[in-house]
Structure formats: C-alpha cells, structure tokens
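A single protein chain has been removed from this complex, and every other one stays in its place.
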Amino acid sequence: MTKYSALSVFLEGLRGNKSWSRAWRDPEPKAEYDVVIVGGGGHGLATAYYLAKEHGITNVAVVEKGWLGGGNTGRNTTIVRSNYMMPGNTLFYERSMKLWENLSQDLNFNVMISQRGQYNLCHSPGQMDAARRRGNVMRANGIDAELFDRAEVQQRLPYLDYSEHARFPIHGAIYQSRAGTARHDAVAWGFARGADQYGVDILQQREVTGYLYEGGKVVGVQTNKGDIKAGKVALCVAGHSGHLAQMAGLRLPIETHALQAFVTEPYKPLIDTVISFGAAHFYVSQSDKGGLVLGGDLDMYNSYAQRGGLPMVEHTLASAKALIPSLSRLKLLRHWAGVMDMSMDGSPFITKTPVDGLYLNGGWCYGGFKATPASGWCFAHTIAKDAPHEDNAEFTLDRFNRGYQIDEKGVGPQPNAH
Amino acid sequence: MIRIDCPICGLRTETEFTYGADATVTRPAMDETATQPWVDYVFNRDNPRGWHLEYWHHVQGCRQWLVLERNTLTHEVGSCRLAREVDHEAS
Partner (left out) sequence: MKRLETGGRIDREAPLSVSFDGTALSAFQGDTLSAAMLASGVTVVGRSFKYHRPRGVYAAGVEEPNALVHLRDGARHEPNVRATTTEVFDGLTCTSQNAWPNLRYDIGAVNNLFSRFLSAGFYYKTFIGPFRNSTRFWMMCETFIRKAAGMGRGTYLEDPDSYEKRHVHCDVLVIGGGAAGLTAALAAGRAGARVILVEQDSELGGAILSDPVGSDADNWRISVTKELGGMDNVQILTRTTAVGAYDSDTFVLIERVSDHLKAPENHQPRQRFWQVHAKRAVLASGAIERPLIFGGNDKPGVMLAHAARSYLNRYAVLVGDTIIVATNNDTAYQAAFDLGTAGANVTLLDARQSVDAALLAEAKGAGVTVKTGHGVLAAHGRGRVSAVEIAPIDAGGRATGPISRVPCDTLAISAGWTPSVHLWTQRHGKPGFDDASALFLAAPKETDALQTAGSVNAVETLEEVITQGFAQGAEAAKQAGADGAAGICPAAFAARDWPHDPDVIWGVFTRDGKTKGKAFVDLQHDVKVSDIDQAHQEGYVSVEHLKRYTTTGMATDQGKLSNMNALSRMAEQRGLRVPEVGTTTFRPPFIPTAIGALVGHEHGQHFRPTRLSPMHQWHVEHGAKLTQAGAWMRPWYYPQSGETLTAAYIREAAHAREHVGIIDVSTLGKIAVQGPDAAEFLNRIYVNGWKTLQVGRLRYGVMLREDGFVMDDGATARLGENDYFMTTTTANAAKVLGFAEHLLQTAWKDLRVHVTTVTDQWGTIAVAGPKARTLLSKVSDADLNREAVPNNHFVTATIADSPVRIHRMSYSGELAYEVYIPAGFATRVWERLIDAGTEFDLSPYGTEAMGALRIEKGHVAGPEIEGRTTLKDLGLEGFAASKKPFVGSVLRQRPVLDDPTRPTLVGLEIEGQVGAKAGSLLFPLQGETQGHGDGWVSSTTYSPALGKYIALGLLNNGKQRLGETIRVVNFVGNETLQAKVTSHHFFDPEGERQNG
C-alpha cells in the first residue's frame, strides 16, 4: 500500500503513475465475520474504520449493494458544521467536527476539509433571537459561533440582496467559522482505504436480502451472492433503513424522502463561504472546481427515486436568485436527488434495536454527511461495547415512547418538515 | 411534476396540493388511552418502496383531503379518492 504524500505523487509521476496500488482490495468474502456492516457509504465505512482503529475489531465486512460511496455520500452538498442546539445533538456534531479537523491526516487521504465558514441568514427579529439562542448554546458548549448584524453581513457578503426589493430583508446572520465543506467522494474513499488497511473486507455489488437467525438472534445476512455469518449485523443504509428494518420485522419512525441538489457550471471564485438562506430551505457554496453547489428542499412526498421533482427545482433556483441576484445569468449544469431517512423529529438513530444482534445507524435527515466521522465513531463504540457512548446516548428508537424528541426546528412529527 | 386527478376538480399539477401523510395508518379512537397505539400512529411507518397510499390535500383547489395511490420508486400515480369516502379499515 502506497503512503500518500507529495513525495509519493512525485516519485510515481516520474515512473509514469504505473505502480500505484489499489486503494482497497476486492476480496472474496469469508464465511463469518465478527461484524457485518450493511451499507458501504461514508457511515458504514467509517464504522468499519473506527471498529478496527478504536476497538481492534478487524474481522469486519462492509456489504454494499452497489459501489461504495454511491448513495448519499456521493450526492450531498458537502457541508460540514456543528451548529446544533438541542441536548443530544450539540456535542455529537461537535465530536464530528473535531474528527473532521484531523481526518485527512488520520486517513492519509486528503478529504479536502475546507473550513471556509457558514452563515445562517436571519430575516426577522424573531429569527435573530432564535439564532442567538443557538449561538449561545454552541458557545456554552465550546463551539465557535458569532452573531452578525445586517451591516456586518453586508460588509462580509456584499453580493447578497440588500436592496429594498428583497422580499425577505437580511437582518443578520449566525456564523460558524469552523464550518465549511469536504470532498464527499474522498470521504468514502478515504475511510474505505483506511478500513481496508486494517483488514476490513469491503464487498461491493452484493445486496443484503434477509437475515440469518438463531433463536431469534440475528447471526448473519443473506445476500444475493450467498450467506455471510456475523456476530453482529449493523445497518448503515440511510435512505433505505425502513426497507432493511422491515426485513427484520421492525417499523421505524422514518420516512424516505428525496432531497434535491444542484450544481452550476464552473466559474472563477465567486463565493468563498457557505451561505444558508433563512427564508427558504436553500444554501450555497462553491466547490473547488468552481461549480456553485446549491442545496434545495425535499420534494415533500415519500420517494425512493433519486431524481427531483420540477416544482422544487424552480423553488430552489428562485431562492438562489432571491438571495444572490447576480446568479441569474449563471447556468445550472445538473440537478439530482438523494433519498433521505427523514426521522420523525429530524434527529438520527445510533442504537441497538429490539432485535438481538441487529444494530441501527440511520434517520439522518439532511445531516448525514457532516455526521459521518462521529457517526462511525459512535456506532463503532455502540457495537463494540453493546452500549452507546454518551454522545449518541439519546439517538435511540424508544425516545418517541419516552417523549424525548430531539427537534431542532420545533416542527413536530412531520418528517418532511425537518 | 406529478399530476393528480382530483375527484372534485379534475387533473391538476402537484403545486396545487400539499402532501400530507401516510394514509395507511389509522388514528386510534378518541378514547384510546394507551400510549403505544398513539406512538404507532404518530411516529412509526411502513415506508414502502413501491406503491404507497398517502394523503394529499388539495389546498389550492377544493380543500379536500385525498387518498392517492402513488409509487415511491417511479412516482407513478394510481387511484385517487376522497378521503372521506375511503373506508379506512377496507383500505
């Protein structure tokens, strides 16, 4: 395995890039693993990586029905941030941010963490108050946050609409300077390579079709290419959690919805930060390649189709132009959708399930990408110790029975509203 | 652009409607006092891949709640009935 560095790139370049080794193996599956992780996206691969690294559990397989990183890991808008207010969320996402900050070094893979900051704009005094509460919770938990008034925002982001024609005038913004973006594909690849180096088997093109049971306990998975036995089976299939849970007889507090994303043609740098509109579900950043990455809203109806509906296309681009009028003559290059596990309170699950031997990581709503490292880290802990870490202690399935809804938006049990 | 054949208003585009919720869950009777039936109704879902029964609200039309058959994989639309005319137990 080649260690990646400027030197290795130089030496390989001299040799005509002929001797790079595979980033991960394509192994034949063993008959049995200690842990089988279902889903080879960022979360599943991170779980495998941290199981090996933090807990020494290396007899692990990641089973992926398509190609690793081909689901939401490769479809999101690449934002990382830790601006969560509700107890149960705040410290979890900050753990993720801290892991992000060292991830490239840890994985020896440049996942391009760019802490270019994120502005959440406020368009009314009420939104400013809500932003202040969020910012104060962040600061009281050791997370950076600043609250800017309109003048400060205008000085920093002069290209937004400050005219009297703006339908929703900008009153100010809450800003997290450590927030930013990461290269989404690289996150999957980096974790895959890292896990593979510890001996984890990544089994692509293999779809889980059921579970193996012994006395009511899950002891493996059935796949379209044969059974694999496992001490523990861990689901990391956000978007399809309901489907995989149903195979085990579970109904989840999750609906699957399609979330749209957009990218423009590449341009020279225009926007050097991440900006979230407060008057509609819309945010924008610019990728290193120069494309403006636009995040839109859900199509509102349940969907497993990885394509978006037209009304939300129009709605999202209208938000873009309302916020930054000069985007009008720039051109949309492509738009697509990812399927989200929308949970009933907008917060995730990292937990044991009522089925012995089956563990669940899902319900990520929009927040999955930024959570990737901490999700893997906490899920690995939960699997290894058979008990949650304090950072994911509230991400259980029974919280709805208890009344512990972790509802960042306060919209209630309406999955398409989170 | 999903198009829905509202029994009252005829074929209309989805922008006139609001998606409501899963129409396969049944609201417990008002006098139900146990927690679990309410948790199941309010929070837990089958979330199927494929055909789904769901409530849509014709907010910019007749304001009727509709029960629409729709495929969550293809967005294909099937039958559309007035919710008040759907016998819930039978569906």
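Per-chain numbering from 1; labels A and B assigned in written order.
We adopt the following convention: contacts are C-beta pairs under 8 Å (C-beta built on N, C-alpha and C of every residue); 3 or more make two chains touch, one makes a residue touch a chain.
Computed from a predicted model, the values in this text were never measured in an experiment.
*Asks:* Would you indicate which residue among A:121, A:221, A:237 or A:313 is in contact with the undisplayed chain?
*Replies:* A:313
*Asks:* Mind pulling the subunit A residues that touch the left-out chain?
*Replies:* 4-6, 8-10, 13-14, 16-18, 20-26, 66-67, 69-70, 74, 87, 90, 98, 101-102, 104-105, 108-116, 123-126, 128-137, 139-142, 145-147, 158-159, 161, 163, 165-169, 174, 183, 185-186, 189-190, 204, 264-270, 272, 279, 286, 288-290, 306-307, 309-310, 313-314, 317-322, 325-336, 401-405, 407, 409-413
*Asks:* By the contact criterion defined above, which parts of subunit B meet the unshown chain? Give residue numbers in ascending order.
*Replies:* 1-3, 13, 18, 20, 23, 27, 30-35, 38-39, 41-43, 55, 57, 59, 63-65, 75, 77, 82-84, 88
Just so we're on the same page, only the chains that are shown with their structure count from here on.
*Asks:* Once bound in the complex, which stretches of subunit A touch subunit B?
*Replies:* 240, 242-243, 246, 251-256, 300-305, 309-311, 344, 400-401, 413-414, 416
*Asks:* Which subunit B residues qualify as touching subunit A in the complex?
*Replies:* So the residues of subunit B in touch with subunit A come to 1-2, 14-15, 18-19, 21-22, 35-36, 39-40, 42-49, 52, 54, 70, 72-75.
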